[in-house]
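Removed: one protein chain of the complex. Kept in place: all other protein chains.
What follows is chain A.
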Amino acid sequence: MSAEDVLFDMLHSEIVSYLVPKSSEDEDLSILEHLGYSCGWRLIERITKELPRYKEELEVLKFICTDFWSCVYKKQVDNLRTNHQGVYVLHDNEFRFFSKLSNGTQYLKSAPKYATFTCGLIRGALENFGISSIVTVEIIRMPSCKFHIQVLPSSS
């Protein structure tokens, strides 16, 4: 990993520790999620500029797993699953923010706050494509993690 890539990881973990104090009992991750949302929303405007138009929901999700993920995390999502009814699960076997943290279950309790930004990032990106969704994360063993995306029925 080159030096400028590490910079992004460091900035991210500093933001997490700034916004989520270690001592607090119930962690408030909403600001972190909103940060990701705003980033994702703006970022999508930039990276879809040169790309052809996406029409289908599945096409958009595939784009998130490939181009979008490699733009942010320098790798692609390892597996995408769907039930074709609006639920998508993204498997990342080596999630970038976890890969330097732990290999196993040692820090499992404090793991979610390091994935919250990414949840927001996905939600913001989909929102700008016109897809409203709820994104949650499931971590069983670091550094792998699963993002569950539930697409909400559109109002139009």
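Quick note on the criterion: a residue touches a chain if its C-beta (ideal position, glycine included) is under 8 Å from a C-beta of that chain, and two chains touch if they have at least 3 such contacts; residues count from 1.
In the analysis below, contacts and distances are computed from a predicted model.
Student: Which name from "Similar to GTP-binding protein ypt5 acc. no. P36586", "Palmitoyltransferase", "Cyclin domain protein" or "Trafficking protein particle complex subunit 2-like protein" does UniProt give the chain that's left off?
Tutor: "Trafficking protein particle complex subunit 2-like protein"
Student: Looking at A:K22, A:K49, A:H84 or A:K109, which makes contact with the chain not pictured?
Tutor: A:K49
Student: Residue by residue, what part of chain A touches the chain that was omitted?
Tutor: Touch set of chain A with respect to the missing chain: 41-46, 48-49, 51-55, 128-130.
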